[in-house]
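Written out below as structure tokens is the structure these notes cover.
Here the complex is missing one protein chain, while the rest keep their positions.
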Amino acid sequence: MQIFGIWVAAFLTLGIISFLYKDNPWYKVCESIFVGISAGYWFVTLFFDNILGLFWRGITAPDPNYMLLVGATLGVMMLLRLVPSIGWISRWPLAFVVGATAGFYLINYFSSNVMLQVQSTLMPLLGSRFGQPVFSASLYDTIGNIVIAGGTFTGLVYFFFSKEHKGAFGGAARIGIWTIMITFGASFGYTVMSRMSLLIGRMEFIFGDWLGLIR
Amino acid sequence: MKRQVPLLITLVVGTVLILSVFFPPAERLGEDFSIFFDIIAVFAFFLGGGNLVRIHGNRLYKKNKDWAFSLVTLLGFFIMLIAGLFKLGNPGGISADVAASGSLFQMLYDWIFNPLGATMYALLAFYVASASYRAFRAKNREATILLIAAFIILLGRTPLGVYATSWIPESFSLLQIPNLAIWIMTSPNLAGQRAIMIGIALGVISMSLRLILGVERTYLGVDNE
Amino acid sequence: MTDKPTISPCLKVISASFIFLFFNIFNQTLFSQNPLQSNQSAPIYIPAPPTNVRAQDFKYDRGEAVEVRWELSADDTGSNFITGYEIYRAGEKSDSFILVGFVAPKNKLLIDKNVERGKYYRFKVAASYDGRLSYSEISNAVTPEMDIINWNLLNLFLVGLIVAGAVIYFIAHAKRGKKLFIRKIAGLEAIDEAIGRATEMGRPILFIPGISDMDDVQTIAGITLLGRVAKVVADYDIKINMPVSRSLVMTTARETIKEAYLGAGRPDAYNDDMVRYVTDEQFGYVAAVDGIMVREKPATCFYLGAFFAESLILAETGNSIGAIQIAGTAQPAQLPFFVVACDYTLIGEELFAASAYLSNEPKQLGSLKGQDVGKFLAMIVIIIGVVSATVSHAWGGEFFIKLSEYMQRIFTIQN
Partner (left out) sequence: MKKDFLIYGILLAVVLILYFLAPKPVNFSTTVSYIIIGLIVLSLVFVFIRTINGHFVGRRIVFLFVGIAVVLPFFMKVSQPIRVSPEVQTVYDSVARLKPGSKVLASFDYDPASAPELQPMAESFFRLCLERNLKIIIMGLWPQGPQQAEMALQIALADSLIVKKNLQRGVDYVNLGFQTGNEFVIQRMGADFRTMFSRDTRGIPYDSIPLLRDVRNFSNIDYSFNLSAGYPGTVEWVQVAVDRYGLKMGTGNTGVQATGMYPYLRAGQLKGLLGGLSGAAEFERATGKIGTATFYMLPQSFSHVVVIAFIIIGNAAFFLGEKRKEEKEKEKKQ
């Protein structure tokens, strides 16, 4: 039985890889299987986790949480889209979701992205990484701190909307985009290598577990 | 009626959630919202699932171009659905955990779902290489900077990089690729990340306010008057 | 270890150290055991207990935490003599103390988080030396209460009020017809140009709103931009193809596109199948979208919303069919892949600013001005904060030290 499973997995793995050459029936079959199976998987998971686990158990629990009923009515309203005449009612749950998301994200992003990031930029320029006295701080830390404070500042200048990027302001914006480009280059170079190990793992499955060619 | 009430809901719900952070009694409202959302999303799934079946069913019925693949998708969908909801082959029977090992549901997951997902993810290795070849052209000054930074970090994480610059004397150790890579990661990279994150937060604030105040209504399918 | 009658602490210290000395001398001269063994019969010495134990309700919370403070034990001299303090709590009726926390030497505070609102608690702290404990007096009784307003977050509220107030002010300001200057943004101008290309070539437009659901503000930004794109699509009767991975996103996108077709006076041209649900699974969705790209060869691909590891798969496949690609996301980790592989990329904030920018409505442009106020504020704070930190760190100066501490405190969130 296990052998049959490995052959199925190998067939699907090679089918997906065949897409690199060109779109072909083998890939289309694998794609269709993946779409069908995964849609079914998610529906079953959502059914057991949310409908049974969250909703039903919440209602039938010793101290039932009636607020869940409010959620259910909003859900039913969403389904009423299928009825053209009163389909517009589905805008209410949608408005609820968008309003809640906007409110919830506004504060979260503000406190974690703005307050925290600004606060951690307020470092002395003459670096003292681990509390060494200032003047023995190595050049390494001092340059580092100047680059961090300067880079963040000029990065913000680049994102400024209401002033044309000309003159000194344009110069600062250019340094800003350069810093941002270094950030993009760094995280691209950083993740390139980790992607390789994903493929090494799959190839080991094909040539090792399936064909048994590796020791 | 169709326009005023939804905008009112967005305004009230948005404001309540903003203020809930500052008043401990209302602190947990954010979590209640995510429970509400999960329930609404599950109900909406019936629309999604229904659409999937209708589209592929139509293709099958009309026998147009790729009807055979639509049949495969529908089969996959219903087999997984039945295997999961009725827990076929599940040693623990109907009350057991749906993903108990030995059940058909778990077998389909291990043999079909998992390898397909892992292989799609592994395609990234090929695409990262072709993107490096094609896009990494020093077209302008920004692209050159991006290329140099990526190259240093890329070399810094391979034994190759260590050899290339091991001859640099200890006093200039910063110029050795691995150390240079670490310095780039801990200084300029940090500055750029911060600028982007602050920008994102301010963008979110302005967008959220536009939504809550009803200045932005496109999502409602209602034209901004 | 029952509680001994209270002897004034200093008396206890003197007598304890005297006994210690005497016992040590007696031990070394008469018994010449090897060091390991003598360790077991080391002199039994009880460390001085911590003093002045007091408990108070943790301020501004839901009444689920209590602060316990005490003064260090006289023997906590940092020579690793005391190995730490153990904190015990007794409930209302039972006076049996249970261990709730342990802190290393030199600490004088513990926040006990598993207490219930309105219950009555008493604490005591023991200094521990090699497994032997010396208990302090029992603390005052405390009842944790729920506070109405969390004053700790006052600074967050004020700074937030300034930024949000700026956004609202400029929106109102713009409503009164004031002209606002916003600079040209390359990525955003490109959207119109890319759609124009699709109209010439008569090939469909592909729109991907990311793989998150409507509870992610990036997806809402993507759907809002869909509104702009759909207007042009409706006017020029271009085929739009929108596979989605979330059911809620499907229903919302249909509303948006239907409205665009109504606005263009061509309601009959709209068809629900323009927006199709594929699957909730990240990589299943990507496999299907890759298939659609290669088979239908769209002229322009929009990737606007929340993307994760699959961003590069979409961008590289889109490139292989020669489509113009415009991407926008606020996921910092995925931006490099879009910047490298796509023609135009909206970086973080630009995704949220795009719909306001393209609408050209004064109210919307006003909110962009509000964002700039936030950036201007951040820039000023960075300058003042960094300068004051550097000066205070390098050369001292009372004013600068106070200023840099004050700046730090404004932006620190105590939770």
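Residue numbering begins at 1 within each chain, and the chains themselves are lettered A, B and C in the order written.
Assume contacts are C-beta pairs under 8 Å (C-beta built on N, C-alpha and C of every residue); 3 or more make two chains touch, one makes a residue touch a chain.
Since the structure is predicted, the reported quantities are computational estimates derived from the model, not experimental observations.
Counting contacts over the entire complex, the absent chain touches A, B, C.
Residue-wise, the contact with the chain that is not shown comes from B:T158, picked out of B:S34, B:N58 or B:T158.
Screening B:V53, B:L71, B:A129 or B:I168 for touch with the missing chain picks out B:A129. Screening C:T51, C:T143, C:T199 or C:S320 against the full complex identifies C:S320 as the residue touching the chain left out.
Among A:P62, A:P84, A:G167 or A:G212, only A:G212 touches the chain left out of the display. Touching the omitted chain from subunit A are residues 14, 20-21, 24-26, 129-130, 192-194, 196-197, 199-201, 203-204, 207-208, 210-215. What subunit B contributes to its contact with the hidden chain is residues 125-126, 128-130, 132-134, 136-139, 147, 151, 154-155, 157-160, 162-163, 166, 178, 182, 185-186.
The chain not displayed touches subunit C at residues 83-84, 101-105, 128, 131, 320.
One rule holds in what follows: only the chains that are shown with their structure count from here on.
Separating the CA-averaged centres of subunit B and subunit C is a span of 18 Å.
For subunit C, the set of residues that touch two or more other chains comprises 156, 163-164, 215, 217, 220, 248, 251-252, 255, 278-281, 283-284, 287, 332, 335-337, 339-340, 347, 349-350, 353, 368, 371, 374-375, 378.
Counting only residues that touch two or more partner chains, subunit A has 16, 19, 28, 30-31, 34-35, 37-39, 41-42, 46, 78, 81, 91, 94, 97-98, 100, 102, 105-107, 109-110, 114, 118, 121, 149, 152, 156, 159, 180, 183-185, 187-188, 191. If you check the complex, the residues on subunit B that touch subunit A are 2, 5-7, 9-18, 21, 30, 32-33, 35-47, 49, 52, 66, 69-70, 72-81, 83-85, 98, 105, 107-126, 128, 132, 141-143, 145-154, 156-158, 174, 183-202, 204-205, 207-209, 211-212, 219-222. Taken in their complex, subunit B has these residues touching subunit C: 21-25, 27, 34, 37, 40-41, 44-49, 51-52, 55, 113, 116-117, 120-121, 123-124, 127-128, 130-131, 134-136, 146, 193, 196-200, 202-211, 213, 215-216, 218-224. Taken in their complex, subunit C has these residues touching subunit B: 60-63, 146-150, 153, 156-157, 163-164, 167-168, 171, 213, 215, 217, 220-221, 223-224, 226-228, 246-248, 250-252, 254-256, 258-259, 263, 273, 276-284, 286-287, 309-310, 312-313, 315-316, 319, 330, 332, 335-337, 339-341, 347-353, 355-356, 359, 361, 363-364, 367-368, 370-371, 374-375, 378.
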